[in-house]
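Structure in structure tokens, see below.
In this view, the complex is presented without one of its protein chains, the others remaining in place.
Which chain is which? They are A, B and C, in the order written, and residues in each are numbered from 1.
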Amino acid sequence: MSIAASGQAEQSILEAIRGALFDEMARDERVMVLGMDVGQLGGVFRVTRGLMEKFGPERVVDTPLAEGAIVGASLGLAIGGMVPVAEVQFLGFTHQAFHQIGPQLARYRFRSRGRFHAQVTIRAPFGGGVRTPEFHPDAIEAQFSQEPGIKIVCPAFPDDAKGLLLEAIRDPDPVLYLEPQRLYRSVRGQVPPGDHTVPFGTSRTVREGKDVLLVAWSAAVHLCLAAAEELSKGGIEASVLDLRTLVPLDVAGLIAAVEKTSKVVVVHEAPLTGGFGAEIVATIQEEAFGSLDAPIRRVASRDTPYPPGSMEDHFLPTVRRIVAAARTTVEF
Amino acid sequence: MSIAASGQAEQSILEAIRGALFDEMARDERVMVLGMDVGQLGGVFRVTRGLMEKFGPERVVDTPLAEGAIVGASLGLAIGGMVPVAEVQFLGFTHQAFHQIGPQLARYRFRSRGRFHAQVTIRAPFGGGVRTPEFHPDAIEAQFSQEPGIKIVCPAFPDDAKGLLLEAIRDPDPVLYLEPQRLYRSVRGQVPPGDHTVPFGTSRTVREGKDVLLVAWSAAVHLCLAAAEELSKGGIEASVLDLRTLVPLDVAGLIAAVEKTSKVVVVHEAPLTGGFGAEIVATIQEEAFGSLDAPIRRVASRDTPYPPGSMEDHFLPTVRRIVAAARTTVEF
Amino acid sequence: MSSAQVVDALRLMLLSRAVDDRLIKLQRMGRVGVYGPVHGQEAAVIGSAMALDPNRDWIVPASREHPAMLRHGLPLKNMFATYMGNFDAAAVPEGVRLLPRQQAIGAQLPHATGLAWALKLRRTGGVVAVYFGEGASSEGDFHEASNLAGVMRVPLVMLLINNHYAISTPLHKQTAAVNLAARAEGYGFPGFVVDGNDLMAVYSTTVDAVNRALAGEGPTLIECRTYRMGFHNTSDNPKEYRDSAEVDEAEQRDPIERVRRFATREGIWSAGQEAAALDEIRSEIETAQRQVEALPKPGAAAIFEHVYETLPPRLQQQRSEAMDDARPR
Partner (left out) sequence: MSSAQVVDALRLMLLSRAVDDRLIKLQRMGRVGVYGPVHGQEAAVIGSAMALDPNRDWIVPASREHPAMLRHGLPLKNMFATYMGNFDAAAVPEGVRLLPRQQAIGAQLPHATGLAWALKLRRTGGVVAVYFGEGASSEGDFHEASNLAGVMRVPLVMLLINNHYAISTPLHKQTAAVNLAARAEGYGFPGFVVDGNDLMAVYSTTVDAVNRALAGEGPTLIECRTYRMGFHNTSDNPKEYRDSAEVDEAEQRDPIERVRRFATREGIWSAGQEAAALDEIRSEIETAQRQVEALPKPGAAAIFEHVYETLPPRLQQQRSEAMDDARPR
């Protein structure tokens, strides 16, 4: 896949995230990392490995097992002048902190009429395909899109992982930064050195194609790229649009891409019903009704609880399903 | 409005809910009511007034101030053979119990492979228009639609309030039963006596009209009815479809209604982005693309935190906004 | 407490009671949404607040601690604006070390732990005092915030205002614990029960806790045992769930009367002084109310302010729609 292919100085997504944390903690001494097992161990994925040795136990903190306190205390730390980067061990466990994220972190600027704001980044790995136990793969990003005040960021490539994380930490508003655990080490690519940031609300076309547009974010982008290769063999050229951030959403970029192909498939790892794909579809048909000449199909996980790892392939979107949906759409 | 007009034996939504609770507790001694202030006081809206006197403090229980425990204990109570009807004082505070609702209550049948199931009803008032403090009006129903295993029920009329509540309590699976606080006493109507239940997944056409379809649930249904009257003065006849349950969703009924008008507006009290309206739009354009001759518009709350009551009219969908959207759609 | 402090405290108590009366009156007139009075809890709230230094310490309130907020620097006008629906004018002014009131019960507790943690990390000195009710002590937030505060040994003073009710729920339905201060041991820091209607006792216990925190000895939990003499808020009617005998008995322990008697005995307070104080208070309240009434009502655009530092495109569009809708037709 082009980006993974490109030359020297390659990094994995995990290395890009770790590098960005090192750089930003060195650049801004207000930045601190807190969460379960993030210090001594360096996190269950070792994303934060080395940070405690480098920046000390005051700025890299192993917390008790309490997600609500991690998020709630991060808000207080931010009000007190720190810049917390909190890790929730898996996105599924943000449910334990839900009352502190949407109603508190996201609304504090509004509630205080700007007197206070929450410069807090919540990092959380998520997504399936790696046979993790229950809760660990849950893709619940859509739930946060109903909490105005927080931004939702979901990189799929190492360069974006760095650029979006630096942007997130520096953003004066709270950001939920979603890490695709299945890609942590498998996707490698060049990462711009130095102070590389990616502005929120800018989508990225990762493949050009005239026949159909595949819209996705996070790990699903790579499923779409694989599907596009497959489709290409059958003479169908697909564009792949990586949204990169869901809130704010790059509506202009999305519509521009839609108008080029007039056929669209949206792909995500969350269950179909109520997934953020529905928002993408609703937005497209509202803004580009005229240029659509086939119904927009969604390829998503099934509307069931996440099954055990051994069963997840029946649950998750697959390349085969994306290819089939794209063909139906093109042939409509 | 027709239903409120129809003759004797009228009840408010609040009375219909209370009546259903009395009937079901009398019919099935496993049924119990628990929550904050539901006993002695009869709930902050007095919905459960009289239940404790009638059924005693073992079956009508004032709990400590802990939403997570109310929901989590209800699951345990159900496993132990009781049929809990838990009240969460306001839907906004289900966030404190979020980790017990989606990941636990909704998934317990699946996790235990059918050995256990959660016959639990969670009642919660929600919605704006009555100048309540922060959190109390939050309309977060869409977040639960990403939690397979739980059903989402939202009556807008007294007869449905009764019929859907009896159905919910008897449903072997967990049900989130949403009560439109602004309609509690203002909407009255005839309520079928005796054992009246309404099956889930059946929408209801509450107004017939050939020009445009207004789709809504809960309090927004009444905004749509008012807008329809307004539109009618201008010669536009609107149908109003009350979905009544979001999960399961009456896709067949929805599509049938769409095909009659070919023009659709979806209205809800939750913020626009990621609201359940997006799912409705995505479903319609997937299933009835051919019969749409205008983009489906959504009229929703703004993508901001819920403002103080004195400001909520700028935030919520209004009759004027629905009328404008319907006109644009019809004139498309 | 010095004589001067006692007089200041008594004056604040009278102000608190007068503010209660005024806002209840305004609510009955439909000019205030919902209001929850401090009535009965003045000694607990004011005694603890008097132990804090507004130029050094922070207050993280729940929603029934107005006199503490006023004493700490919140202008009376801003407090009235809170209840009279002018949210921009309600904001805590720059420089005042106070967080906004919290309406999600218990949610402020982890914020307080985090803020105290920041003070420790930044070595700025000062402590954080967080207020919460005995009802809030049943929420997971209380537990998680307390345990984290203990582990991080942060300069936190936890003021549990046990007024024996959470709306209609009496203490014995809230917990089986004999006292809530006992929970502190489970978090590795000391807890104390104090008569919350005894101004001096609350004050001196809080002073000790502040000193422990300043000395780097970590958090303290103080359970102030008091009684909610009024209704939960203006939509509540306590007669539905508690008998008046209980309230009458509490009237005998009115915290204001207690301080008044003491100050009079000490010769530092007189009927004349009280009359003068009440006059001043009345005019302060008049002024605050009038100032708020004179303010323009915020328009539609206001709900789009302070959502984010910079408004994303989709919200810019929604704002222009909303301003358009708001234009009188």
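Following the convention adopted for this analysis, a contact is a pair of C-beta atoms (placed from the backbone, for glycine too) under 8 Å apart; a residue touches a chain by one contact, two chains touch by 3 or more.
Here the structure is a predicted model, which is why all the values come from computation and not from measurement.
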Among C:20, C:42, C:65 or C:144, residue touching the chain not depicted: C:144
Of B:109, B:162 or B:263, the residue in touch with the unshown chain: B:109
Where the unshown chain meets chain C, residue by residue: 138-144, 147, 150-151, 153, 173-178, 180, 182-183, 185-189, 218
Positions on chain A contacted by the hidden chain, ascending: 36-37, 40-42, 44, 62-66, 68-69, 92-93, 96, 131-135, 272-273, 302-305, 307-311, 314-315, 318, 320-321
Interface with the undisplayed chain - residues on chain B: 32, 58, 63-64, 66, 68-69, 71-82, 84, 99-100, 103-104, 109-117, 148-149, 151, 172-173, 201, 247-249, 251-252
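Just so we're on the same page, only the chains that are shown with their structure count from here on.
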Multi-partner residues of chain A (each touching 2 or more other chains): 99, 103, 110-111, 148-149, 247, 249
Interface hub residues of chain C, defined as touching at least two other chains: 87, 104, 140-141, 307, 314
